[in-house]
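Here the complex is missing a single protein chain, while all its other protein chains stay put.
So, chain A:
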Amino acid sequence: MRLFGHKLTLSAQIGLVIIAVNVVAAILAPFIAPYPEADIVGTAWGPPSAEHWFGLDNLGRDVFSRILYGARMTIGLGLLITLLAFLLGTIAGFAAAILGRWVDTVLSRLADLMLSMPTLIFALVVLSVMGTDIPVLIITVGLLYSVPVFRLARAVAMNIAVLEYVEAAKLRGEGLWWIIRREILPNALPPLVAEFGLRFCFTFLFIAALSFLGLGIQPPQADWGSMVKETGQMIALRPIALYPAGAIALLTIGVNLVVDWLLAIHSRGHGEEV
């Protein structure tokens, strides 16, 4: 099996299967989930049975159905936040690398300022003040995560900007936009793609942490983080919390397996396969 012209390793195949299963579950949740997301369908803490595969949660909702619905929220939100972080981070990072000393100084100090604050505290403060609507959540976490992306994009672009093919484009009289789009971006893409995968995992772990603290997704909407919170209190009697926690772990592992493969391709250098 090949993808992007490279041979897929076994671990990459496993990773892709895990991601595919999660994505399918997220898209088809309303059709394959046996029960609605928020309906109470039995007694609280009901044990696993033929009707309720993973058992019932603290209010008597079907855990299996909620994990399927939770996949929508968790993966969708993670994607949106990561995209936002990359949009902001890459543009700012490239600008800092190419536009010269002043732009770089201003943006870098701003990034330092953001980094000096613990991310969780920052998010807690903003969400407490602004409310916990989903758009606010996306913008807050997206902004927070754009900082590491900015630093990566800046470093990568700086390394590429001094290469002679970029100099050749400058000497030709090419405009800045062309240089960024045609000379720098295609060559900066591999490390950025790998970072995208990792950042995506961090995002839903972060959302899970926020939900756990009650500032993420609000009930009765399901997401994996808040499900861990709701069912975690009874962990000794009913290990229901292990299912959503396991879903988080599984997706993280799946994405990372694919990312590792992407990184391995990249480290082999451009266009050459031994």
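Here is the rule we use: contacts are C-beta pairs under 8 Å (C-beta built on N, C-alpha and C of every residue); 3 or more make two chains touch, one makes a residue touch a chain; residues count from 1.
In this text, contacts and distances are computed from a predicted model.
One chain of the complex is hidden; its UniProt record names it "ABC transporter ATP-binding protein", one of "2Fe-2S ferredoxin-type domain-containing protein", "Aspartyl/glutamyl-tRNA(Asn/Gln) amidotransferase subunit B", "ABC transporter ATP-binding protein" or "Beta-ketoacyl synthase". Here one chain is not drawn; of A:99, A:117, A:168 or A:235, the residue touching it is A:168. Taking the whole complex into account, chain A touches the unshown chain at residues 7, 163-165, 167-168, 170-174, 182-183, 186-187, 269-272, 274.
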